[in-house]
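Pasting a structure below so you can have a look.
One chain of protein is taken out of this complex; the other chains stay put.
Read from first to last, the chains carry the letters A and B; within each, the first residue is number 1.
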Amino acid sequence: MKNMSKQLKSNLITYGIVIVFYLLMMILKGTGNLSSLYRGLLVPICVYTIMAVSLNLTVGILGELSLGHAGFMCVGAFTSALFSMLLRDSGMNSIVRFIIAILLGALVAALAGVIIGIPVLRLKGDYLAIVTLAFGEIIKNVVNVLYVGRDSNGVHVSFKDAASLNLLPDGEVIVKGPQGITGTPNDSTFTIGIIMLIIVLFVVINFVNSRSGRAVMAIRDNRIAAESVGINISKFKLMAFAISASMAGAAGALYAHNLATLNALPKNFGYNMSIMILVYVVLGGIGNIRGSVIAATILTVLPELLRGFSDYRMLIYSVVLIALMLFNWSPKILDFRSKYSVKNWISKKRDNKEEV
Amino acid sequence: MTRIAGREKVMSFLNYLISGLSLGSVYAIIALGYTMVYGIAKMLNFAHGDVIMVGGFAVYMSMNALGLNPILAVIVSIIVCTVLGIVIEKVAYKPLRKATPLAVLITAIGVSYFLQNLALLIFGSDAKLFTSVVNIKAISLANGQITITGETIVTIVVCIIIMVVLSLFIKKTKAGQAMLAVSEDKEAAELMGINVNKTISLTFAIGSGLAGIAGALLCSAYPTLTPYTGSMPGIKAFVAAVFGGIGSIPGALIGGLLLGVIENLSKAYISSQMADAIVFSVLIIVLLVKPTGLLGKKISEKV
Partner (left out) sequence: MKKILSIVLTVAMTAAMLVGCGSTEQAGSDVFKIGGIGPITGGAAVYGNAVKNGAQIAVDEINEAGGINGVQIEYQFEDDEHDAEKAVNAYNTLSDWGMQLLLGTVTSAPCVAVAEKTYADSVYQLTPSGSSVDCVKNDNAFQVCFTDPNQGAASADYIAQNNVGSKIAVIYDSSDVYSSGIYEKFAAEADAVGLEIVAAEAFTADNKTDFTTQLTKAKQAEADLVFLPIYYAEATLILSQANTLGYAPTFFGCDGLDGILAVENFDVSLAEGVMLLTPFAADAKDDATVNFVTKYEEKFGETPNQFAADAYDGVYIIKAAIEKAGVTPDMSASEMCDLMKKAMTEITVDGITGEGMTWEATGEVNKGPKAVVIKNGVYTAM
């Protein structure tokens, strides 16, 4: 135990928190002590923690501000839901189908990440942020004019309207533009969500400690220095960006199979969502994976806890958000906190004892 | 026959162009505030669009509830927005001056939610119809085939005035020079005896005052007012500011106008469903060719 590095210990704590949370929830659920609201929130918690961890890879580890992360989620969600809808009646085992759907969602999102990443990653700072925002909005807009139908002749795609699909009478429209996809099989479960979260954590934590991860962080800390020691900047940046996108795609698949309807609205796949995920990352601590998990969980549950305030709910939510940001980031409050923190108090006592 | 058809095509093109300019002029005036705050405080103020919404309500209330005349109403709006800007800055942004810029960005989003939801509680969710503050008749050209609204003319003129005044202010006054110094290098400015904190607060005050004017003009041109009126034009104006080169004051004007024109022409000639995607694609292409926007300064990298 003593030889264990601090980092390893910290990582084990992260896994531990997730597993304890899972077990706790399963016990509560099994004994009927978990209200429907919280039962319903379990999958969304997994979705948003995965989103937060994956964005943290871009923002915290790679050091680039992305405001279009929801776009990748959107790609993953629609790809996987389309796949599931096409194979809905094929008699395939639902878990196998869902796993393939998740992988497909992740894969296509990763492709989108590469396609977007090649031009985007040449830019810097806020310009990069705005271009990712632009890509997110483009994805949302394109999905809103996408029509996909199927008949005995195969699958038809149109970017105009359902009529121009020219379906045979036996055909059905699966993706109906703004009406999106309805009737996606409800395959997402808390267990699958937690397994995905653990895989995502494993991937990110190992990436950070790998050779490539160290290269990425070197680029973040000093691009020119990194370049001068022969690190291939574009390659490593793109790698991190694509991994981050693929995990967002997987989260999208989980999201899509949790609800019977899937639309690309400003609320769920627009820049609002991208910014919300960024809020989780910043609140949890930039580059702090465990912080992302905790912050995403708290902020997913918080608006629901505030339902009792009815009309004042979102107002209070915004105040809490500002207060939490000040509490976590304001240098003055940080000073105050370190002066009067419990930890200090305990260690001071210990010091006193030692003196005695 | 073909000549008439050709003439008609030109006329309709001019009409699309003009409606693009009027939309663009609104983006431009919002973008001025964005770019000013960004250029000096280096902060993306996502709450700017919502300050504009507050400005819209201030004008609406002063004209309808207090019965003030349009000019006084706009002055009230400027005062309300300036005070609001100062308060927001003091409570939410100033404590985070030394923290990472991302932290301030998130707080700005918190402020944005706060303003929207507060307005929702006070004014309700139903759309209010805004009485225009502009009293100039629309100009009609080519036998009434082309119309330019009074709002468009006023917005463009106001934009240019603000642009000139801001540029002069920054060039000629001490406070303006201080802003310039802070935008170049905060630490160095501080060493030169400039009160960085005060300068940034002043920037916010001016930016928010501009939002008051922008609110009045936005709602005059597109006269529905809800608690969410500011957020979408706000983000579009942010795009416009980046387009023109964020931090550059003439860039905001050009970026805004171009964005409006591109948006309307793509609606007219390509696809009205895909207009958003087209606008954003153009933005991406521009940034890839000129990574700091049309008029942005090229920053050389230091090792």
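Criterion: a residue touches a chain if its C-beta (ideal position, glycine included) is under 8 Å from a C-beta of that chain, and two chains touch if they have at least 3 such contacts.
What you are looking at is a predicted structure, and each value in this text was computed from that prediction instead of being measured.
**Student:** From the listed residues A:Leu23, A:Ile118 or A:Ala260, report the one that touches the chain absent from this view.
**Tutor:** Counting the whole complex, the residue in contact with the absent chain is A:Ala260.
**Student:** Any idea which of A:Leu87, A:Ala162 or A:Ala218 touches the chain not displayed?
**Tutor:** A:Ala162
**Student:** Touch as defined at the start, partner being the missing chain; which of A:Leu87, A:Ile198 or A:Val301 qualifies?
**Tutor:** Here the residue in touch with the unshown chain is A:Val301.
**Student:** For subunit A, enumerate the residues touching the unshown chain of the complex.
**Tutor:** Considering the whole complex, subunit A reaches the absent chain at 24, 28, 32-41, 44, 137, 141, 144-145, 161-163, 177-180, 182-183, 186, 255, 258-263, 265-268, 270, 285, 291, 294, 297-298, 301, 303-305, 307, 310-311, 313-314, 327-328, 337-338, 341-343.
**Student:** What is the set of subunit B residues that contact the non-displayed chain in the whole complex?
**Tutor:** Output for subunit B: 8, 12, 15-16, 19-20, 22-23, 64, 117, 120, 124-131, 138, 144, 147, 149, 221-224, 226-228, 232-233, 236, 260, 263-264, 267-268, 272-273, 275-276.
Throughout what follows, only the chains that are shown with their structure count from here on.
**Student:** Can you list the residues on subunit B that touch subunit A in the complex?
**Tutor:** 38, 44, 46, 91-92, 95-96, 98-100, 102-103, 105-107, 109-111, 113-114, 117-118, 120-121, 235, 238-239, 242, 246, 271, 273-274, 276-277, 280-281, 283-284, 287-288, 291-293, 301, 303
**Student:** Quick one: which bits of subunit A touch subunit B in the complex? Just the residue numbers, please.
**Tutor:** Against subunit B, the touching part of subunit A is residues 59, 65, 119, 122-124, 126-127, 129-131, 133-135, 137-138, 141-142, 144-145, 159, 224-225, 271, 275, 278-279, 282-283, 286, 311-312, 314-315, 317-319, 321-322, 325-326, 328-333.
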